[in-house]
Structures are given as C-alpha cells and as structure tokens.
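With one protein chain held back, the other chains of the complex are shown just where they sit.
== chain A ==
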Amino acid sequence: MAAFKLPRYTYNVASLSVNGKFLARQQHTIWSSDHHYGMLYPGHIQTSPLQKALLAVGSGVAALQNPYRHDMVAVLGETTGHMALIKLRNRMRNDPEGYTILTERPRIRLSTLDISSMSTLPDGSLGREYLRFLDENKVTPDTRADVKFVDDEELAYVMQRYREVHDLLHTLLGMPTNMLGEVAVKWFEAAQTGLPMCILGAALGPLRLSISRLQKLMGSLGPWALRSGSRARCVLSVFYERRWEQNLEELREELNIEPPPIKLSAKSKKGS
C-alpha cells in the first residue's frame, strides 16, 4: 500500500452515494474535516501491524468476556481476516454477479430499502421473508458497525458487505437470532468464508448452549450448516437488492443451500 500519494483533489463526495450505492473503483484518499492522514474510506483508522496484533488480542478477550460487545467482535473480524477477505474478494471477482457488486457497491440500509413495496410482495419471496425476519426478531440492518481497521478500500467493502448480508443469511437459512440460530449461521459462515472470527465464534458458540440445543446442533443443524456452507455459491456474490421478488426456495436451490432440517421459531428466544 503506497504511503505517499500525490494529493488528489477531492472528487465530489456527493457522487459517492447515488441512490445509496457506493461508487468508488480506485483507492482515493478521502479528505474529511477529521484531517486524518491516510484515510482510505470514511471511518478508516490507520494502524501499524503491532497495533493490529494488540487489537486482535484485546478484542478477542473483550468479546469472550462479554459476547454482547458486537463492536469487539467486529474489530476481531477486521484485524484477523485479511487473508480470508482476499480469498472472498477473488471469489467475488470470478463470479459475474459478484463482479457487478464489487463495481456498484450496493449497501443494505433501511434508507435504501423500499419497505412499502417490499411488504406487498407475495409470501415466500425473498423480500417478504426478509421483512418478516426483521420484524419477528426485532432487528434492523442499520446496526452494523462500520469497518475501521482494514487497510484496503475494496476489502473494507467486502467486509462491510459480509456484515450486511448476515441478516439475509438468517433468512436464507431460516434461522432466528437466538443463540442456537446464531451458532448455526456462524457454522455456515465459517465453512463459506473462512474468516478466523467466524471459525472462533463457531468453535466457542456451542459452549454457551443448553444440552438440548447442543444436541440439536450436533445432530442435525451443525452438519447441515457445514455441508451447505462448503457447497453453496458465495453468498456475498448475490445481488439481493435485485432479487427481492424471487421465491426463497428457488433462491436456495440456485445457491445450493439445503432447506433447514429443523424449523426453529423466533419465539424460542429465552437465551441459551
């Protein structure tokens, strides 16, 4: 990564977000009132390798102590995921739809979703099921932390896309956001992406499950998640924003994801 760049004139930042799409092909240093040197994208913080190592260890410990610290899980993912992000990015490049995503940089935010038209979609379509999932589990796509410590702008986008696709993955896999559902999704993600943070989460998550849930995990959910994860097409390469009308079952078949063996409902959310 070149440290010294000839100062580029700020191209109009307004062009960066048109209809919620993040248009940027090359690495431009972004000037902001923050005056932070070497800022490759908004929210970027330059860190030395030593700082990344310290962050990885510190965030790992903090996340283990308090799993509700999502910001620490995010930092752990960013500081340990460099190799996996490169592999993911290459997979996306080799896929035509994925390549379009890398070029157009769509973002999944409440502001970019047309909720009213999505709710009129037929049941069983991706858009309708996604909205139902957000509703039942009382989550919103806007709570994802911004990427801070990835030192390449394209990889930072891949990381951001991974975070934003997480909820859609819940919908695709039919898993709620309770502990068991999260662990199942983590197993899928670990098999798919190979991000160390996912692998760690997948390994340590089961420790917090009750015996009955652990049995469900080990018996059917776990193997299914791993199988689907390794066989499925790269989930980041799917342009969900253009597929809201598509039928969910059809999408699953297209992506090579088996339907879930057990039906888990969001009501069973009483912790592990």
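Here is the rule we go by: a residue touches a chain if its C-beta (ideal position, glycine included) is under 8 Å from a C-beta of that chain, and two chains touch if they have at least 3 such contacts; residues count from 1.
One rule holds for everything that comes next: contacts and distances are computed from a predicted model.
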item	value
Hidden subunit of the complex - UniProt protein name among "2-methoxy-6-polyprenyl-1,4-benzoquinol methylase, mitochondrial", "Transcription factor IBH1-like", "Cytochrome c oxidase subunit 2" or "Nicastrin"	"2-methoxy-6-polyprenyl-1,4-benzoquinol methylase, mitochondrial"
Which residue of A:Ile45, A:Leu64 or A:Val139 touches the chain not shown here	A:Ile45
Chain not shown, touching residues in chain A	1-5, 7, 9-10, 12-13, 31-35, 37-38, 45-51, 54-55, 58-59, 61-62, 69, 71-72, 75, 148
